[in-house]
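One structure, pasted below without further comment.
Not every chain of the complex is shown here; the ones you see sit where they belong.
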Amino acid sequence: MTQSSKPRTLDELRAALRQFAADRDWDQFHSPKNLAMALTVEAAELLELFQWMSEADSTTLPPDRKAKAQEEIADVFLYLIRLADKLDIDLGAAAAEKIALNAARYPADRVRGSSKKYTEY
Amino acid sequence: MTQSSKPRTLDELRAALRQFAADRDWDQFHSPKNLAMALTVEAAELLELFQWMSEADSTTLPPDRKAKAQEEIADVFLYLIRLADKLDIDLGAAAAEKIALNAARYPADRVRGSSKKYTEY
């Protein structure tokens, strides 16, 4: 497979993951319950990279850490695409809707520079 | 904003989230360490939907649960895009690379129908 033929868009990635599971007969393990578990596990593996690191250090990772972060980020992404597919949810549309919802919920001129969102709930 | 103008691709979503944070001066909160925490928190909120549900039930969610799942999936996705952006990681390329790596690691003809991947580590 040439570099240029690699799946890159959400649609291509979803199709590639469907094929991947079908080729291995792994659909049987991919209940939404299990995929949500796997997604959380991968998110925590990503979190682990940062757990004893200062916020400042987390902004400039050395190459080996960045490579590790990239792999964990990819794992989260793959399970997220797979879970959305299994639940028949359009990932791109869901994200677009949530951005619109957040924009209405947090008007820029009212929350600018404030961490209010983050401290009140 | 018309429906058709909503961001949908990875590039469009990344740009929209950059603008969203800039408009609110929220970049100051978005260290990779904090974003990894937020990502994990959202993944766990998604997990919560399934925690007392059987695997079978998780495959056919009632509409209100599906809507909730969609929102949590969007939250995970948005933080993932934001974190990748902050770390200068190309999300689509990272996913494509990981699929290729997984394909090499789990050849279809050797692991078909087996949960070996899942039980050995």
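Residue numbering begins at 1 within each chain, and the chains themselves are lettered A and B in the order written.
One rule holds in what follows: contacts are C-beta pairs under 8 Å (C-beta built on N, C-alpha and C of every residue); 3 or more make two chains touch, one makes a residue touch a chain.
Note that this is a predicted model, so its numbers are computed, not measured.
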Message: Every chain here is the same sequence and 2 are shown, so how many copies does the full assembly contain in this file?
response: 4
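The criterion applied here is as follows: only the chains that are shown with their structure count from here on.
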Statement: Distance between the CA centroids of chain A and chain B (whole Å) is 2
Message: Considering only the defined contacts, which chain A positions touch chain B in the complex?
response: 1, 6-10, 13, 16-17, 20, 23-25, 28-29, 31-34, 36-37, 39-40, 43-44, 46-47, 49-50, 53-56, 58-59, 61, 66, 69-71, 73-78, 80-81, 83-84, 86-87, 89, 91-100, 102-103, 106, 108, 111-113, 115, 118
